[in-house]
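Before I ask anything, let me first share the structure, which is written out below as structure tokens.
All protein chains of the complex are present and in place, except for one that has been dropped.
Chain IDs A and B follow the sequence of writing; residue 1 opens each chain.
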Amino acid sequence: MNIINKVKDLDRKLDCFITVDEKSKPLCEGKLSGYTVSVKDCFCTNGLRTTAGSKILENYIPLFDATVVEKVKNEGGLIIGKTAMDEFGFGTFSANCAYKIPKNPWDLNRSCGGSSGGAGCISAVLEKHIAVAESTGGSISAPASFTGTVGITPTYGRCSRWGLLAYANSLDKPGIIAGNVKDAALGLSIIAGYDEKDSTSINEKVPDYTKSCRTNLKGIKIGIPKEYLSEGIDEKVKSHFYKAVETLESLGAKTEKVSLPMTKYALSSYYIIAVSEASTNLAKYCGIRYGATLPLKGNFDEFASKVRTKYFGEEAKRRIMLGTFTRMSGYRDAYYLKAMKIRQMIIDDFKKAFKKVDVLASPTMPVIAPRFDEISKLTPLQNWAMDILTVAPNLAGIPMISVPCGFADNMPVGLHIIGNHLDESKLIHTAYAYEQKANLNRGAEI
Amino acid sequence: MIGLEIHVQLATKSKMFCRCPTGYDESKPNTATCSICLGLPGSLPVFNKKVLDYAVKLSMALNCTFPKETYFSRKIYFYPDMGKNFQITQNESPLSRNGYIEIDLNGKKKKIRIRRVHMEEDPAKLIHIGKITDAKYTLMDYNRSGMPLCEIVTEPDMESPEEARIFMNKLNSILQHLGIFNPDFCTIKADANVSIEGGERVEVKNISGFKSIEAALKYEIERQNKEMKSSGKIERETRHFETETGTTHTLRKKEAEADYGYIFEPDLPVITLETDYLAKMRDVLPELPDARAKRIHEQYKLDKSVADTIVLDKHLADFFEECAKKIKNYELLANWVLGDLLKCINYNSITINDVSKNGFMELMEFIEKEKISPRQAKEVIKVFVEKGTSPKEIVKKMGGEAITNDKEIEAVVKKVLEKNKKAVDDYERGNENSFNFLFGQVMRETKSRAHPDIVRRVLKKLL
Partner (left out) sequence: MIDEKTVEHIAKASRLELSSDEIKKFSKQFSDILKEFEVIDEVDTGKINPCFHPVETKNVMSEDRVTECLSTKQALSMTEHKENGFFRGPKII
């Protein structure tokens, strides 16, 4: 069966693509020759529909490629399509996608996680596949954990955001999901790098991350933040995590307890900053120059309100309104500015820890992938609380990787390894050594 | 009291956050746009370094102080002229603060304080089919979107429309001297805050160009005075100035401060204003109007007020100084430049740059050496400015150089006296007007070529 037909077949069962590119051809020979690549639907693809999971961009055909897409094309990657996601990245289960809700290949009644759910899903079932994904508050780690795949969220600014449909600009980080650490490292080596089109991208040389795939962990110090193993974490998840720590120690790593006292403020600070920025990014969608629209009627305010009300989903509306509130004069200092200050304190927390240890380790998600019927019963706040372990490193813009560390109730559990700014190599080293020893990566049968 | 917020478009080659050209064709909508200035999803702004250089120079010329760091903010408002529905501007951290411009009020110096200078992007141009209030729909041209602007905010230090005009003229001269404003493709716009004794502050928006400011303020103050007389109060409001009619109209009544929900612009890094950079900018700062006026006053021994007037127009001052290399009677030169030359330029609606320096110097040499009479010179300069013909040619056509020879003039005077016996009689009976009449006849007879002083002397002698 040719690859596109195979992808279409998988998509029929799993709903992981918003758009499959049937005409795709590799542009050239390169490091990605022989690989298929999927792109989360929040990245612009020249001439290929890009929706960010939202109805407001239902027929949007970008005029340019995102930088990470261009880099993939230049290395001979075959882009098979655009993966499903929560609308503009607003979610942890991909259940807020306006098109399809990807199903977890390990149990079709369960979520793939989000917001890069489609990316996690396809990486779990397709070999030699690299999924270009994006994380704002945990959108790479969550699906990697839930689908038994490897997800790398690099340092903020390591990969260019040019062509990324913004959720929260100071938090958005392009990254990779793949079936194993080596493929993820390869993917990151290709999409990382300075870009003059993104003024916040970091002007530092990109190492070949695949060279960090080494198996000995002698000399590596791993910190275990005690705040990340509090009562909210599922006991089964915890026990797999402790087993993983033993494995890491058996490879020569030293582990020690560390404390990140600002942890309890991370969730609120994260959501305040994220919605404040998101509400400004989504202001541009008003039905005039591009995107979904209506016949011109009424004045501009009435027209824009009609278009936005019709095409934005509920979670988008919730975050737009909350973000409008948190930056409104009178509240701005207490919410937006205060959260920005706490963000600095959270970074300082991590910096202090990294003076003592090389990397930090914790469970990636507090639970295994929930069932859709469970998700539908969650309040927005309970929903947001699922990000409890991922928001702090995302706020700090430090890199993190999730690798499978076992199965609870036949569902994958993720080990989260977190590093200092630009320490992606250390994460890949640690994760690779663990992966080789634990030997838990296996594709889902479908 | 009057305070101004002035928006100056800066004369960079490319726009503020993208590399689309600033010098686009006004008649061709949406020909100078890209994904950034259209605000397309996925695009990111990249700040134009030249905009910073220009804004820093302007701040220095306005005697402002700089913070260590400055950054951009998003000002969120829904309006079709903003592709992103927010404007990248500066809010709590403007580029510079606390400066001043010194203006001259009939010889008295007054400092108009500058509260802040900040950088921001210009919105797109909207065309309302019909009036803004009853248009059926709006057309949008994004060529202007993203043009670099400097906003200058003054304290409410101006006490009359005349002061505001003098302030704007001084600002214009500073912009010209800095070379950061090009009237060929840059515009300048102002919003004015106007309040009279006992009334609330009224904001007048949409005052375009240097010249409208005085008219708009005059109208508004008169309106407020009338309003105060009839109702005893002025309400807080925002008004719109209509250039065509020279009047202001209510736009929004008594509105609370609009809530723009500012956030830091997360797509742009902080700008640090390093000492080295500022020193470098200060080094390349050109001579500014105040210093230049002082130098011109000293170097050419001109009245201070004359020097001040000359530097109000950089090009005029350049013209003067260029001519002064050859024409050494500086006072005479200044009189002609500021007098008849300016008058003729304004009459013909051209600029000083359209006038040939060599031609003008030729004319000035004629005047300086009294080869033509002042009257003749006034005629010559009119033709010279209008047609661009060389003064030599014009003088020749007009019958030649001035007649400074007593004998030649005596001959003409005699002829005139012969012809006008009655006037001579009247003069002898004590009618002074007759003298003027006879003088005029002599001038006409010589096509103004005769030197008036000699004509007067000869007339008196022969009468």
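For the reader, a short list of remarks on this structure follows.
We adopt the following convention: a contact is a pair of C-beta atoms (placed from the backbone, for glycine too) under 8 Å apart; a residue touches a chain by one contact, two chains touch by 3 or more.
The model shown is predicted, which means the values in this text are computed figures rather than measured ones.
The chain not shown here makes contact, within the complete complex, with A, B. Residue in contact with the omitted chain (choice from B:Thr272, B:Thr351, B:Asn405 or B:Asn431): B:Thr272. From the set A:Val20, A:Val206 or A:Met328, the residue in touch with the chain omitted from the display is A:Met328, counting the whole complex. Considering the full assembly, A:Arg318 is the residue among A:Lys6, A:Lys221, A:Lys243 or A:Arg318 that touches the omitted chain. Touching the missing chain, out of A:Thr19, A:Ser135 or A:Ser170, is residue A:Ser170.
Only one of the listed residues, A:Ala166, A:Val245 or A:Ala339, touches the absent chain: A:Ala339. Mapped onto subunit B, contacts with the missing chain fall at residues 12-14, 19-21, 28-35, 38, 46-52, 71, 78-80, 126-128, 132-133, 135-142, 259, 261, 264, 266, 268-272. Counting the whole complex, the residues of subunit A in touch with the unshown chain are 60-61, 63, 155-157, 170, 196, 199-203, 262, 264-265, 267-269, 271-272, 279, 283, 286, 288-291, 293, 296-306, 308-309, 312, 317-318, 320-322, 324-325, 328, 334-335, 337-345, 347, 379-381, 384, 395-398, 421.
Note that in this section only the chains that are shown with their structure count from here on.
Note: centroid distance subunit A to subunit B, computed from Cα atoms, is 56 Å.
Those residues of subunit A that touch subunit B in the complex are listed here as 43-44, 50, 52, 57, 60, 62-64, 66, 161-166, 168-170, 196-200, 276-277, 279-280, 283-286, 288-290, 296, 300-301, 304, 324, 327-329, 332, 336, 340. Taken together, the subunit B residues at the contact with subunit A in this complex read 35, 38-47, 74, 76, 78-80, 83-86, 137-138, 140, 257, 259, 261-264, 266-269.
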